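Of the protein chains in this complex, one is absent; all others appear in place.
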C-alpha cells in the first residue's frame, strides 16, 4: 500500500480546482494506493508568477514535512510550476514529485517533441527555465497559453477545454509537437476532452494530464523503492531559523 | 490488468540472464500485471556494439508486432541500448519502452546528475548518443564500465556486483553523481546489492535497475491510457519489403 | 585508383533512382575512381521511417562486408538517413560514408546555416536526431519537405525539381539558410536544376547533392589514407549470431 | 544620487558578515551613492541549500517591497544564490540585482572561462542550475568548495583566505579558469587577499567579489536609467494571499 | 578619476556618428570620468561585414596600444561587432570593452530574453557568432534589421528611430523579447526615443544603448580595480612583425 499526499500549494477551501482534485483522488479507488490531500496554511490563492511561487514555498515545505512525519510515502505538489520542489526534498525525507518535472519527462518518453499548453503569459518564462534546468529543453517544441487565469478556470471548463484543444491543434500543426502536456494542474480531467477534440480533427497524439501522471509515477517509484538521494537533497536540521515555528524540530534526518 | 511482454533482443535459451529475467517476472505476482517473455528468432547472442544492435532489430520488430497482434498492452525491449525502439513503435501500435531511455528519464526525475555503469568500452559511444538524442545529456555525469562482457556476467555475479559497486562509488565521489543507473539489463537484481555496498560506505544514492523501472513505468503509462503518438510513430503497412515474411500483413494500423 | 562501392539500401531492380545512380556513376569516368553499385538482398523498397531503416540494415551490412572482402576501398550508403552507418563501419574494415552525415558537414563548411529539403514528414525526426548526433544541430536552419514519397520521385522529376526549388527559396528567405542540402539520394541530379531556379530568383547559395559530395569526400579521404578508427568502430568476429549466415566468417578483423 | 539597499536574506544581528558588510558600505563614502543595509525578519541564519533559499524568500521580498516604498532606487540581495531574485523584481518596481547573476556576467565579460569558489558541497547544484538558467554555463570552468560553512567564515578569515587561494590556484592550473568568482557574499574583502596570494604564485587573473561588483553594476544601471522590464517581471497586486500581511496593499504597480 | 578612451574603428572626420559621439561624451560632464575619443588611421568608413571588421582591426589595436601608453585606464571600441576586442586586450595592458559583448551581458542581467535590432542583413551572422562565443545565445530571442546602412543613419535619424521602434515592437510581440538591444553604436541617443515609442504602445521594456552601457560598465570595472586576466590575454612583445611599425616597441608587458 502506497500512501500518497497531494499538496495544493495555495490557500483556498472553495476552489473548484481543489474540489475536483478531491473527487478525482477519491475516485482512484484503492488498488494499492491511499491518497490524501491538503492545501497550505499560508500562500497565494493561485500560482501564476515567481512571486506566487516564492510565497507558496514555506507552506508547501511545512505540509511536506508534516506528511513525512505522518508516515506518508510520497508527496505530489499540485502545481505545474513545481514550487519548492527541491526544498521539500531536502526538508522531508520521502519521495517528492512535481507535476511539471514529471510531465515533461513523461512527454520526453512518449515522443520527439512536446508542447506545453498553460494558462497565462506570465508563466512562460517559469516553464522555460524549468525545461532548461530539467534538461529537456531540446524536446520542448513550444509553450502556448489560453489566456485564462487559474481562478477563472473552473467557472467555464467548456471554454477552457475549447481553448486547450485549439492551442493543442496549433501546437501539432504549427510547432510540430508529437505530445501535448497540459501545463496547469487546474486542467485536471481536460486531457480526455482534448484527446477527443484532437481525434475529431484526425490528430492522434498523447495528452498528458500532470496530476494523474505524477500520481502514477509516484506509485511506480515507491513500488520500486526508489527515492531521491539524501546525498543531494539534504539540510542541516539544527540550523537556526526565525519565523517558521511549524518546522522546528521536524527536520531531523 | 496490464499485459506486458518483455523481449530479450538476442537469441539464447541457456542464458542465465534470460532465466533470471523469467524468475524475476514470475516473482512479480499479479497485482494488475501479467508479464510474458520472449527472445528473438534471429540476432546476436548479446548486444555490445552498433552491429549487434542492427542485427537484433528485425527479430525485435517481429516480436513486437506479434505481441501487438496477440493483444499485449505494452512491450519492454530488454537491452539498455534500446535496439529498434523507434522502429518497434512504428510497426506495433502499442506502447513500447526501452530501458535505456526509461532509466535515464527516471534518473533525471530523482537527482541533479546521474552516472551510467555499463559492461564494456564499446557501448560508451552508444550511450552517449542515446543521452544526446533523448535530451538528457546535460544530466549525465559520466559513463563507467566494469569491463566484463555480457555473456560472462551470469557466471560470477559476485564479481559483477563488486565491480558495479566500485564504479558506483567512484561515480559519486569523482564524477559527483547523485543517481546511479545500471547500464545493462543483465545486471538485473544487482541494484539492491549495490545500494547495500554504497550504504556500507556511507553513500545514500538511488540505484536504478533498468528492467524493473521500465516495467513499472509501462504499467503506469498503460493505466493512464498513454501511448506514443501514432502521428510521430507511423509506417506504411503496404510498403513492399523483401526478406521479412514474418512481418507481411501484420503492419496494418 | 580508389575503388568505391555505392550500396542502395533497398531492394529494387526497376527503380529509376537506381538506374539514374548507375548512369551517374558510369558518367564519372575514371580519373582515379572506379565506382560500382549494388542494391541489397533484403529490405524495404524505399526508406522513409525508422522501421525502413531497421529493415534495411542487415542487407546493407552484408553488402558492406562483401565490398571489403572484394578489396573495395570505400563504401557510400545511398540513403540520406545513413542506415546502418556505424554498424557497417564496425563490420567492414574499410571507409564507410553516409550521405546524410557527409552532406551536413560539407554544408557546415560552406556557410553559417543550412536547410535540408527532403521527401516526406516522417523523415523529419530522423534528420533532427542525425543533426544532433553529428553535432551540427546549431547549423541547421530548418528541415522542409516536398511531400512526394521516394517511389514517386522518378515519375515526374520536373515536379520534384519545382517543389525542391520552391522549398529552397522559402528556406533562404524565411529560415535564412545560406546553404541548401538535398535530403534524399533520390534527388540525384536535381542540384543543378535547383541552383538554376534559385539564380533566376536572384539567389546564389550552394546546393548540395548528397551522393556526389559523398563520392568526392570518400575519394579525398582514401587519397589521404584516412579511415575510421578501428578503436571506436570494432566488433567481435567470433560472437555467435543466428539468422545472418551471409556474415558468418567474414567479420575477421 | 543613487539610493541602494542591500538586503542580507538571513536573520542575524551579531553575524560578523553583516557587520563587515556595514563597515564596507559605510566606507564607500558618498560619490553619488547612498547605501543602506537590512537583514530580514524571518528566515534561516545562513543560506546553504534550497530549503534555506525558500525560507529566506518571503522576508527578502518584504524588504524589497519596503525599499521600493521608501524610494530606494535599487536593491542588491546579499547572497550568491540570488534567493527570490525574480520574485523581488515582480513585487518591487525597482531594479533588483543578485550577486550570483551579476558576478557571473561580469566574469564572462572579463575572460574565456571562470571558476566559482564557494563554501560547501550543498550549494554546488544550486550554482550549476543558476549558470544554466542565466545562460553562462558554457563559460563555467568549475565550481570548487572550501568546506567551511557560512556561519564559521568570520571566525577565521585567515583560514578562509588561505583556502580560497588554494582552490583559486587549482581552478587556474587544473580547470583552466581565467577569472575567479568568489561564490559567497560572506567572502567580502577576500578578493584583495586572494589576488595577492595568486600574484605571489605568478598568477594574474581577476578575482570578483560579488557584493562590490553588484553595487557598482547597480549604480551603473541606475545612472543609465535601466531597470528590468515590467512586462516580464509583473504580479497581480490584487491577488488574495494568506499569511503575508506585511505585503498587503504594497504591490500596487 | 577614470580616464576612458573611445575608439571609433573606422576612418572618418565628417561622420555625424562621430560628431554625435563627441557631443555625447562632452555632455557626460566630469563625475569621476574623463572621456576622450579617436578614430583610426586605417580602415573602412563603416563596419557591416567580416571584411570591414578585419580591415579595422590593425588601426584599432594601434589606438588601443597608444591609449595604454598615454595612461588611459580603459578603452571602449565603438562598434557593436567588437572588432579586434581580444587582440586589443592582448596588445594593451588595460581594460578593453566591446559594446556588443557588454550590451548582451547587460541585457541578460535585465531579462529572460533579448532581441538585437541592427542595421543590415550582413551583420546578422556576425552577431549570431558573437552570441555563441559570449555564451549568451540561449538568451537571444531574435536579431532584427532596419535595412539602413551605417553611413546613411545620421542623415535621417527620425526614420531610423521609426524603424527601430517598429522592429522593437515586433521583437516584443512576435519574438517575445523582454529587453531590446540597439545593435549598432550609430544608434547613439535612439534608446530614449524608442522607449517613448514603445511606451506609447503600452510596452515597457528596457532598451540598451551600447555606448552608454559600455562607458558605465568600464567605469564600474575600473572603480572595482577589475581588468582582464593577463594570463588569458597575452602576447609576445618581441615577436617579429612586418608592416606594423606603429606597434613596434609598444607591446612590452
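A, B, C, D and E label the chains in the order they appear, each numbered from 1.
Please note the rule applied: a contact is a pair of C-beta atoms (placed from the backbone, for glycine too) under 8 Å apart; a residue touches a chain by one contact, two chains touch by 3 or more.
As the structure is a computational prediction, the values presented were derived from the model and not from experiment.
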| item | value |
| --- | --- |
| Shown chains touched by the chain that is not drawn here | B, C, D, E |
| Of E:53, E:108 or E:157, the one touching the omitted chain in the full complex | E:53 |
| Of B:3, B:37 or B:124, the one touching the omitted chain in the full complex | B:124 |
| Candidate in contact with the missing chain, chosen from C:4, C:49, C:67 or C:208 | C:208 |
| Positions on chain C contacted by the hidden chain, ascending | 31-32, 97, 101-102, 105-106, 108-112, 134-139, 172, 178-179, 203-206, 208-209, 212-213, 216-217, 219-221, 223-224, 226-232 |
| Chain B residues that touch the omitted chain in the full complex | 124-125, 128-129, 132 |
| Absent chain, residues of chain D that touch it | 112-113, 138, 176, 178 |
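Operating definition for what follows: only the chains that are shown with their structure count from here on.
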| item | value |
| --- | --- |
| Chain whose Cα mean lies nearest the overall Cα mean | A |
| Mean-CA-position distance for chain D and chain B (Å) | 45 |
| Where chain B touches two or more other chains at once, by residue number | 112, 138, 178, 232 |
| Touch-based graph of the chains, sorted into line, ring, star, complete or other | other |
